[in-house]
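A selection of the complex's chains, in situ.
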């Protein structure tokens, strides 16, 4: 079987010339919207969206790697796909990456953006490392959510960018079974559909996707919700009954409305 | 198919009127027993129980979330079951929860109790959050073990209750595929059968169930076991041979007995 | 550590004397209801229940082991729990089983019943074998659904009872990590809550739970649904356009109503 040719001697497919796949530039939300969402926890966002009818908003898998960090911002997206050596390979994979979606997406990052990466939960692909995350910080990126791994953690942690990842690996971005395919296209991050420009709220509970159209309604609902919880917390701390104060029963509701009036709300 | 009725317009099943399922109140162990079990690590308890013939005592899955914490106490139990909207739903799920096993179990907590929750390892159900855990602390609960997740971690961690959980999620208790079904009934927490009133010992190795009937025998065996390990540790630190001192061979045993006499034991 | 006692020398816990846990006898549905549900496929039942608002009805995991079989009947339930040697063991486990929920549930089977077993997807527990399934057939049982395994398949297959199981194992019912705990209590079979007396519809797509309260509405909705699908199938087979006939658009709906009138429906 000596006559079997190697792919490096054969013409690459048409799709290879179209890479990386690029979506349109995203419209960023107003600073005011982001400001008001800063007060919304991922837990509240997830709960409110569920009550609105949107069920799959929690990006399960990526864990917070900077304890206590909380970020809110618009999603720029990066999509890995399964490795295809006849498409992605060339003289050297590291140089192929350079014209890949991986490099391209970093050039689009603006201050406050959150990079959200579809990496299939893969434990053998290090989607990015010290150099790119250094560059990300320099551009003002707010945080990164990957349903997969990154590499260079000993050097990345000191950079201080808030990260949510499934773990770490020494491997680089196209060393195993995936490679960077597209950016600023709708992606599936864990089991959540993220459209570029949707809002990400991430904290120690995890990362939640807020559809940009629904963000104002989330803010409105949250304000009301968080108010009565403040009241409940006070009452429970004073020894108030669970049945009265969490959630508010009729009696609790009356007391809460009275309390609001007293607070001048 | 416009004629398909929604469950909210149909009568709920009989079982819905019996919820939450409640077991009998538990008998708490004596303070003396708990006191003596404080000196037993989860590792020793697991080993001794295995030698007694009880093999499945380690609650695999929940990890310690307060490093260094160690708790010992009787189990009060909470059981989630798969969501059934025709049984559990109503005008608002949060209000349904209020008459649910979730609320009910917290009303039974006494100082020193450990809440043990069957949550099927689910990553999308936040079994409880800040408000209930605040209330749990107020009642003097010692710790919580969940083979699933909790929510509100940014606000729960400062409360300081020792927790063993599989992780965190922003979702609330009946947002995904489970809902709270029963309390103070025998449960399967991970692959361990926990009967209300059994003892839980949890530390950085994980949580172990000690059948209440066997707890005195565990204490007795442990005292003996821990003594020779103290002796072994000293010897190994002095450069003693592994074959002599861990575990004790005949020679080591003689030396140990001599050492015990010298210690006045 | 020679002094560690074996559990066989210690008193068993109180719960051991209460085993097996038994629920109340179930009320069977009318023959007419079962008759009318015979025409409903698991696929249609699942779809209709979803439109009613009940989402978790498909018992994922158990596969059909008698190709082409279709059964409809009320659920009698059996629940395995994690093994606890201090509770379940005795002189011989096979004799313990005899007073267990495993034996007890078979004594309650009536003609047309479907035995539904919570076995945690375990691959090492053979929930039942040739002898009990022979007995089940003799009592007129209609079928068995197990989210786990059975044993003795070489001898069970010829008996001809329709089975849905996750697989087969040579192990017996309490040989590994589970043992039979309760019967005729609500169970979680895979991720579906099955209350004794609920209807099971199982065929080559799998097994679906139909809440007994909703069964009449499922029948009603199905009749309507299946009628227009008959019409669609005819039209598509004649080369009709997908957009017109599946599902029916306005034009298709008009034709369908005309067709119904012609059929004298």
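Going in written order, the chains are labelled A, B and C, and every chain counts its residues from 1.
Heads up, the rule we're going with is that a contact is a pair of C-beta atoms (placed from the backbone, for glycine too) under 8 Å apart; a residue touches a chain by one contact, two chains touch by 3 or more.
Values in this document were obtained by computation on a predicted structure and should not be read as measured data.
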{"item": "Number of copies constituting the complete assembly, 3 shown", "value": "6"}
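Just so it is clear, only the chains that are shown with their structure count from here on.
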{"item": "Chain whose mean Cα position lies farthest from chain A", "value": "C"}
{"item": "Same or different residue numbers at the chain A/chain B copy interface, by half rule", "value": "different"}
{"item": "Rounded Å distance between chain A and chain C, as computed from the means of their C-alpha atoms", "value": "40"}
{"item": "Length of the line joining the C-alpha centres of chain A and chain B, rounded to whole Å", "value": "33"}
{"item": "Residues of chain B whose C-beta touches two or more other chains", "value": "none"}
{"item": "Residues of chain C that touch chain B when the two form their complex", "value": "1, 3-8, 10-13, 15, 48, 51-56, 81-87, 89, 120, 177, 181, 186, 188, 191-193, 195, 211-214, 217, 220-221, 224-225"}
{"item": "Footprint of chain A on chain B - complex, ascending", "value": "94-95, 98, 103, 106-107, 123-124, 126, 129-132, 134-135, 138, 151-155, 157, 167-172, 175-176"}
{"item": "Residue ranges of chain A touching chain B (in the complex, touch as defined)", "value": "41-47, 50, 55, 58, 60, 63, 68, 70, 203-206, 208, 229, 232-233, 236-237, 239, 242-243, 246-247, 249"}
